[in-house]
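Note that one protein chain of the assembly has been removed; the remaining protein chains are unaltered in position.
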Amino acid sequence: MLRRELYKRFLQIAIVLVGISFMSFLLIYLAPGDPVRAMFAVTGNIPAEEVMEEMREEMGLNKPFLIQYSTWLSKCLRGDFGISYSQGRPVSQMLSERVMPTLNLSLLSLIMMVIIAIPIGVISAINKNEIADYICRGLTFISISMPNFWVGLLLLYFVGVKLKLLPVVSTDMGFKKLILPAFTLAFAMAGKYARQVRGAILEEMNKDYVSGALARGISETEVLWKHIIPNAMLPLLTMLGLSLGSLLGGTAVVEIIFSYPALGSLAIAAITSMDYPLIQGYILWIALIYMLVNLAVDISYRYLDPRLKKGA
Amino acid sequence: MRKNYKFIALLLLISICSSILIACGDKKNKNSANGPHLNFGVYNYSDSLDPATNTNSSWCGVRYGVTEGLFKFSDEVIAEPNIADTYTVSEDYKVWTLHIREGVKFSNGNDVTPTAVKDSIERLYNQTDASRGGTGNSNPDGYLIYETITADDDEGTVTITCTSPTSNIPGILAYPYFSIIDVSVADKEIVGTGPYKVAKINNGVSIELLSNEYYWNGEVPYDSVTIMFIDDSSTKAMALKSGDIDIAENITTASDLRTLSEDENYYVSIAPGVRTGNSYINYEGVLGNETLRQAIMMALDKDTMCDITVAGMYTSGISVLPSSLSYNYDKLTNPYEFNKQAAIELLDDAGIVDTDGDGWREIDGKNIDINSVTFTSRNLNEFAEAVALQLAEIGIKVTVNIRDYDTALALLNAGEFDLWTCNTLTVGVGDPQDYLGNWYSANSQNYGYYSSEKYDELYEELMLELDNDKRKDIITQLQQILINDAATIVYGYYNSSMISRAEKITGADIATIDYYWLTSKIKPIGE
Partner (left out) sequence: MINKKLQFIIFLIFVLSIVTVAILAPYIATHDPNEAVLTEATKAPSKEHFFGTDRMGRDLFSRVIYGTRTSLYSTLILVLSILILGGGLGIIAGYAGGATDTVIMRFADMMVSFPGMALAIAIAGVMGPSITNAVISITMVSWTKYARLARSLVLKIKHEDYIKAAFMSGTKTYNILLRYMLPSVLPTLIITAATDMGGMMLELAGFSFLGLGAQSTSIEWGYMLNEGRAYIESASWLMIYPGLAIFITVVAFNLLGDSLRDILDPQNDDQILKSKRKRVLQTERKQVKRESLA
């Protein structure tokens, strides 16, 4: 049963991927401008139109859309994502170099976010409409209304320059380099997540079994920790999956500020230089990772929520 | 029971994550060299240093002191002998014979023989020719097309026969495309003749360099150098202040540059470079009207724009060729000095006024609406905005259209603009002829359709003139024609900068032309 479900899911993933790649190919095809022009941006000297036309012919950019798309797709199925126009290296190599740093950054940010957000959300919920709630909500407001580059630059300034606790830049891609960018990302997301935690806990608290348990004399702490929080975790887990998704796609600004090269900054560079193979490869990989993560979350749902186990 | 499951799963997840993080993180900074070390913060233009890959990578090879060419530019942007020490040229300027300096070796110990030079140049052309299977995107064809290239190891010379008479071979060969690398190992690594050699490339993060023990041109000051990629200008400034880097190139955030200039712990070297910021004018649009153009010239306060609006990132100027070059900038005159009142009067007298009371002047009954296209690079968008604001003050409407470089270029090619603001390297090969060609009527359909008989006449003379003094003279005249015709709006010349810690480093001066960053002139203090 589970296996059939998995097959169905994988099929759906494949369909979605093809759909996404088609859409992105189409969009980029329609966008004015092309990689040949972008290559001369550095000098500002624009070569003659014939020269650029020749280069376009060589790169196969003048072939009809569907031919370009199907060529690319068939190569992908063989694992060949093409050669980057801006770096001259295989796209798959460039992407795989940055997958681990991206995952590291995303995971650490998620962990930090959870550590910050859950206590705040819980405190906020159980002390609803009292001082503690207002303070916590105030903190969440600060988090969600500060742009991430501001937080990042401020952190970098105080921790790196003034206090000299961590290096501003380093060649070592290890833990030290991760802390500040991860914290910046976590800070920005924690506010939103804390509010979701608050909402989920409040919903649980309103359920009948809670009043029932309290009436039976079970202590509040026990009810909170053994029942409310675990039950509230389920929807929060899904939201965690969504957060990971936005992390994978939206870390570019933080990456640039902290000189932490991961997929986000690669994407921006690819897009500004109209590096088609790299852009396509990036979109495909990100979508794939995202859907795999969602799949994992859905599967874990099955294990964590006994109600679904029986239902399946 | 369920809770235990979850707890274990969570623990497992955390331990997996932490082990990943720790495993990836324990590469200690191996500064194996015990001698002086330099940390250099740069913007990452390219991970590759191969001159054939593309323009950026060819420049980076030279910038990081790894590769060098047969010739090299001085600070007056004049090509001087480098790996080639002497040369002769045939009367028709087609056959150039270059003598390769004796004793020059690649950083891996191989000799730089004439054959090695010939191989390197041939490789460049092969790698960039798709019909021969090349995947490189550099464009050497745009600079030099040769019929034959031969090497004579006994004589120590390389002979290049050009397809057409070429007077500027030294300048062309100084261009980073033509850096000489060791072809025998080029598949695996880029080995050149510069003071430093590549030890390791960490894509996207850094490049580790070691000193080249076979360097032919003097002592190499540092034993090892780490080139750190920092794409954000504020972060670069902060890294300098925190001591994580000792030297940085081109800090472009004005306030950071100002703070560092005022701090005596840092040596800030600024040079007006060879890039001109200007706006091409579309003669086929409303700006074909001469009075309008002249009024516009007089309405723009270039000094304030360069000094204040872009906070000193440009040195203001009137000619399309930078003042730092040797083309008689001082002798040029400007008939359209900044004078807002005069601009208003000029327009009023010519009947270019606002008749329908909406605040904007009209020509032939239609509102003037200037389509100003530009892209975000080197403060160009700030110039476009400042121009729009100043022209609004004299009643001329400007719509600023900021796009990405690519789209902007498409609009330029399609002629869909009135003003096209950009920043151009004027003397890529040490000679402004190509750049001045943008106003030659055979080319100018790409840059606004400017056309002047006098200009064309002089330009055609320039194309054939091979005597340097006569060329200078023609170029001076060409500049003045463009100024008099108000053919283009010139803002100024982009300043390059290099900032270093004053107590640790000496000699960190930025070159006029931005091919050269890490040179052997940059030395540690007290070693």
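A few remarks follow.
All chains are identified by letter, namely A and B, in their written order; residue positions are counted from 1 within each chain.
What we mean here is this: a residue touches a chain if its C-beta (ideal position, glycine included) is under 8 Å from a C-beta of that chain, and two chains touch if they have at least 3 such contacts.
The model shown is predicted, which means the values in this text are computed figures rather than measured ones.
Although it is left out of the displayed model, the omitted chain contacts the following shown chains in the full complex: A, B.
If you put the hidden chain back, the residue from B:D111, B:D354 or B:E385 that touches it is B:E385. Residue-wise, the contact with the chain that is not shown comes from B:V400, picked out of B:V400, B:I475 or B:I522. Where chain A meets the omitted chain, the residues involved are 12, 15-16, 19-20, 23-24, 27-28, 30-33, 128-130, 137, 141-142, 144-147, 149-150, 153, 157, 192, 195, 202-203, 205-206, 210-211, 214, 220, 242, 245, 249-250, 252-253, 267-268, 271, 279, 282-283, 286-287, 290-291. Although one chain is not drawn, its touching partners on chain B can still be listed: residues 233-234, 253-256, 258-259, 301, 304-305, 308-309, 311, 376, 381-382, 385-386, 389-390, 392, 399-404, 406-407.
The rule we apply is simple: only the chains that are shown with their structure count from here on.
Averaged C-alpha coordinates give centres for chain A and chain B that are 35 Å from one another. On chain B, the positions that touch chain A within their shared complex are 2-3, 5-6, 9, 14, 17, 20-22, 24-29, 41, 45-48, 50, 53-57, 59, 130-131, 135-137, 139, 141-142, 202-206, 208, 226, 228-232, 234-235, 238-239, 241-245, 275, 377, 404-407, 409-410, 412-413, 422-425, 428, 434-435, 446.
Considering their complex, residues 31-34, 37-47, 49, 51, 55, 58-59, 83, 85-89, 94, 97-98, 100, 103-104, 107-108, 111, 153, 156-157, 160-161, 164, 167-178, 226, 230, 233, 256-259, 261, 265-266, 272, 274, 300, 303-304, 306 of chain A touch chain B.
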